[in-house]
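Subset of chains shown; positions unchanged.
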């Protein structure tokens, strides 16, 4: 897996995918929240062992933000598979044997990888508001939206990319309730979008 | 923007769009929750400055309600762009240059307006259970569903209609996490549906 370096909430306007993001322009990402600050937390060490670092979090471009704290929960915006500010792929997910569309499609295997990228970006969004991912006590809920060819029914396998990543880096705290659904189309023609609710202490 | 006068939850049966709603028949909308009671709260004053008043909230027509309080949160039902009890538009959202469907479609600009109407109706649903919108301390999460032509990928721009409205009337408290997705079809062929979670004190 590549190293994501910029998460953008799914609510971002289309142009946001080409908007560079730096911590300096983003009040949400205070000092210490850069990808280069070192993997000081146990969660980030496990990410590093998987070859992953947390991206910077994109600046809000509208009246919404990457994540909100309410009580001891963090709600993230829907996350797209951005890496270094670029959407990794576009198109609907289709198993090759089923789809008959002329449009380019994304394989289930590739989409599972992109779902993991979404999960990493969701963790970055969580960190942007609680500062340290080791404060996470539980991933409560994950919803995964898969842009799907109408004949593709393997959404659970795709969203396993996110679920397995969360389990790998958070252990028991990463065990979540989950819904996976196949939608008609996603922002910027993204193949997958993942949102989550995290409990923290 | 027109003045919405009746919100109906997305769960309403199809016939509900033609069912008149009055505060007198709706236990959920106690005295003081009518659109004509005067904009006593700061939030409603800002709505009034935008030319908006809160609609009455439709009576529940099934074993669900427009909004539920749990702890210090309000969860709303999915809101459709009803104004005066009438769904403002039907059809899928499509950019004119992409869609090739013979069916009538809704432009992204119009859909953004309808998303704002959904947000107003969501605020009315919140008020129906907490009484005063000034009690809102934060809009925690918004999910926006856009009935989308499969080639339409501008869901974020559509749901900005809801996000910007919430920011205009709630200020910092209106800054929320958000997901925007494109779905195959919505109840009553609505072009957009918006649900939210609000924190209140």
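In this document, chain identifiers A and B correspond to the written order of the chains, with residue numbering beginning at 1 in each.
Heads up, the rule we're going with is that a residue touches a chain if its C-beta (ideal position, glycine included) is under 8 Å from a C-beta of that chain, and two chains touch if they have at least 3 such contacts.
These numbers come from a predicted model, not from an experiment.
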Full complex, copies of the single sequence (shown: 2): 3
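The rule is simple: only the chains that are shown with their structure count from here on.
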Parts of chain B lying in touch with chain A, wherever the complex brings them together: 71-73, 138, 140-142, 148-157, 159-160, 163-164, 166-168, 174-184, 197, 199
Chain B partner contacts - residues on chain A that touch it in the complex: 9-14, 60, 62-68, 70-71, 75-78, 92, 143, 145, 147, 183-189, 193, 195
